[in-house]
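Structure provided below as structure tokens; questions to follow.
Only one protein chain is missing; all other protein chains are in place.
Chains here go by letter, A, B and C, matching the order in which they are written, and residues are numbered from 1 within each.
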């Protein structure tokens, strides 16, 4: 695919965004390979996706600093990227830094607002904020001569809106904007993207495009979008393991998950309001796979010594034949950013592709990427992979008119 | 399905066989439920399978003792079954004990032969042994007025034949029988079953029906059969987890598995010759799912303090984006017999069904039950479950002539 | 020691008390051995302690029911005791049941008060409650012709008093009793014991005899006492492991402990007020051993599927030479009652012995039994064991006048 694709990251100076940009540019320079990218292996590798090295990055953030500074800090504290890789991409990151605009932390909760450096001008109306965001998207597109811009939210966790049902129609959203109701920042970014025709991905547990009114808007505008909450660690494991218990008719009695993590994401989650959304999407996966009534608890604790690493310890008690109580325990230790970053690139490519194909609304073939895939009831990972496989089969076998033109 | 089905268990006084019979009879008496049985949930629950409480049990063993004694020992040492359940089925087990015949330990390796009580009369020819086995099958059928007999091997691990390729044709098998070549006991049981038209399942890592000549025999005789090595614990986990790594393009660099177990199975596996077959089927699963060249080691150690319980500790190192090395560790603690027993009942039912449908040869829809499914390359558990789902869909939607008659 | 010793258990129908009584009586009947009892091995085995089989049991509880019922429930749900052991002691437990009196749940927090069956008559003054308790102690002594009564608190966790410093003198305690200030039940039991000359042990995290005024009272009355919070699982591990890190100059950066448990103790701890005391004594151990400023968090969660079992998962990050970050993780799985019960018997014997020797006040030689040993700064387990060894050496080598008379 030769179209010129821009990737606009909300939370651009955060760990996930920075790692995604480091990786894309390191791949471009041949300084690393594409391990961890779903789109670089079968079946997706057969699609005509935009090249990783052609992606153009920009984004919003509410904290001062720079992508280069974040990258330096990641290299020093976590050793990811290593020095050689950082050296290979530092200049590219500095160029990207020129394209980062100040975003909004409106209604993101106290924990996030405290992190924001001058990003929450309380005198602005929601309409004014949305207008600024849309201008930022457009300027990025024009300045870089892009065919399309995919907006991906990788910002910190916000508190969920008190009454999300309230925003179930386009009208309700528009009225909320007019009357400065407490719509969270994530939904402002989503509105600005969808109204402007830009494909949108919510990689966070935030409300964003999950609100009914925004889904209606995407359908009306014919824009593809998807979310929510990238599935990278403990929940990835849950969606892998739970179908095994179900398939074998083993009844899970309790599933205790204890997560400890040491990065800014963890710090924000110390605030219970911000944590609520995360816990909701993490906890829901099991209910979607297992029939039985089980004790299902998820703990997330901030442990600074872990840096950008996350350790999940899960204790699963299940009952088998002759009332035999058995158990499984696992410890997952991963770098949060290194797990999430390649998926951000995957989603940018796949959503750009979907847009090119003229697809609109929710994109269920992307369910495997998310803890709480919008509009999809299937939570088992293998079946979600199957949905992606089927999508690829259709699009490799029957290129659309748009797809064929693109090959010229 | 109203046909009368016999289940002949090779290793009938062992833990797995005994637990299967306890469970079936306890279900018949309403003393336990069917948790752990795959055939009692969707999709299989939609098939017209023989009822669990109608199954008639018999079998071979090479050790003296009785099923009742094994059951008492299991209750005392492991608490499975509990006392109430044991009391409910003791009389039924005593009836089954009348139907247990002395089997053969020919070519089962020193560890098994030492356990055998008078079961290895070295003066007998293989033809004589096979003849005795066939007589036992027939007598069981006649005495109990059975429509069909399914033979299931749940005996101890044997050493694998030195050169299995040698037995790739029916002729080679027949010659080996004529010339008393060192065919292992498992293959003698399999031969006797298949030649006699009895469906056969190999739940062990032994050679049994995996030899080419026996597969040819099953095809010629039109008998359904399947194996090998029931997938109950660590390997079940491997076939669940490995597709996750593959699907996410995460490269597994090493997978160390350390199993400790305390039952007779473990004692026999202390002998390296007997362990070899087990290690082969446990190790092969990863190679069938993961492309990369990985360090793949499985240890099995006998730890008497564990009784019938097995603990698997697996340490998995994988590499992700930007060369990030991450890891997953799990501890699985299960009762070997309680995990295996319901699958034995499932296989008896599903193989009796296949036989009723007139199907013959290997039964790939049963792949999910086995560590090394004969004739099936797919090792991912979810995809294997998918094969079973498809089979059920076909057989629910389009009952065969035989199936319809059966409903009369 | 031939004196007749009574053991009065506060929380007598609870799991720990019941298990202690089952064990003592099972030992008396030869139905189990003394594994798990510290006093039955070197060095304590050399002391002239009261025989386990001679101990006479009684106690308070606020819940209806009986010791026999608790024992039945433990046998059924946890398999501890097993049936044969329960059968051996059932009659003895029924006799003990006759000696259980209704206690008080005054100021124990809502979670405990909800469990109480008519035990919190709000119209009673504290003086009246204390009077009733003292009468119960005396009647137990007289009815059973006992030389001494040791009172051991094994009741549920209470909220800690808001301002414990306030009760730093005997006068403050007396005034609080006169004026019905919110002294917790545990301190009422302790007051009644110490004022009456009965040795007292607090096996719970409750305030009890930790209040300054009660310690003064014990000194004045010449009564030996000790506490608090029996060290049975995760904290036992901490006091074992932390000295290793200290001795090797490895700096612990974070110690995350996650406990899941399924018994009534866990249910009561679901209430944050009740949990606070427990967390305080669990957390303090590390501070007593490790100099460094570390991230030290303890989680306790109620997971019904575990029954009386407790699983602790601890994740410890430490820094070594050349700033190398390393880690230790452990999983401890024990039956709470089976771990605590033998220590209750040990403490009864050792405190009766101390009383016999004419010792009074806090008994530091018992530090190894407690999470937060009163009056002892040493938290390392081996050094605490050393204190007990030294005590035994002194008392074996130089019997006091009282001790010698006792031998007559």
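Following the convention adopted for this analysis, a residue touches a chain if its C-beta (ideal position, glycine included) is under 8 Å from a C-beta of that chain, and two chains touch if they have at least 3 such contacts.
None of these values were measured; they are calculated from a predicted model.
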Inquiry  = As a test of the contact rule: which chains in view would the missing one touch?
reply    = A, B, C
Query = Touching the left-out chain: which of C:50, C:257 or C:380?
reply = C:380
Message = So one chain is hidden, and I want to know which residue out of C:28, C:47, C:244 or C:273 touches that hidden chain in the complete assembly.
response = C:244
Inquiry  = What does the interface between chain B and the hidden chain look like in terms of residue numbers?
reply    = 253-254, 256, 258, 260, 295, 297, 299, 301, 303-306, 311, 313, 315, 317, 325, 329, 331
Note = Those residues of chain C that touch the unshown chain are 19, 22-23, 26, 32, 34-38, 40-41, 80-82, 85, 236-237, 240-241, 243-244, 246-251, 319-324, 326-335, 338-339, 341-342, 368, 380-383, 385-386
Request  = Touching the hidden chain in the full complex, which residues of chain A are there? Just list them.
outcome  = 79, 83, 331
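Assume only the chains that are shown with their structure count from here on.
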Key: Centre-of-Cα separation between chain C and chain B, whole angstrom   = 50
Ask   = Distance-wise, how many Å sit between the C-alpha centres of chain A and chain B, to the nearest whole number?
value = 44
Remark   = Among chain B residues, those touching two or more other chains are 331
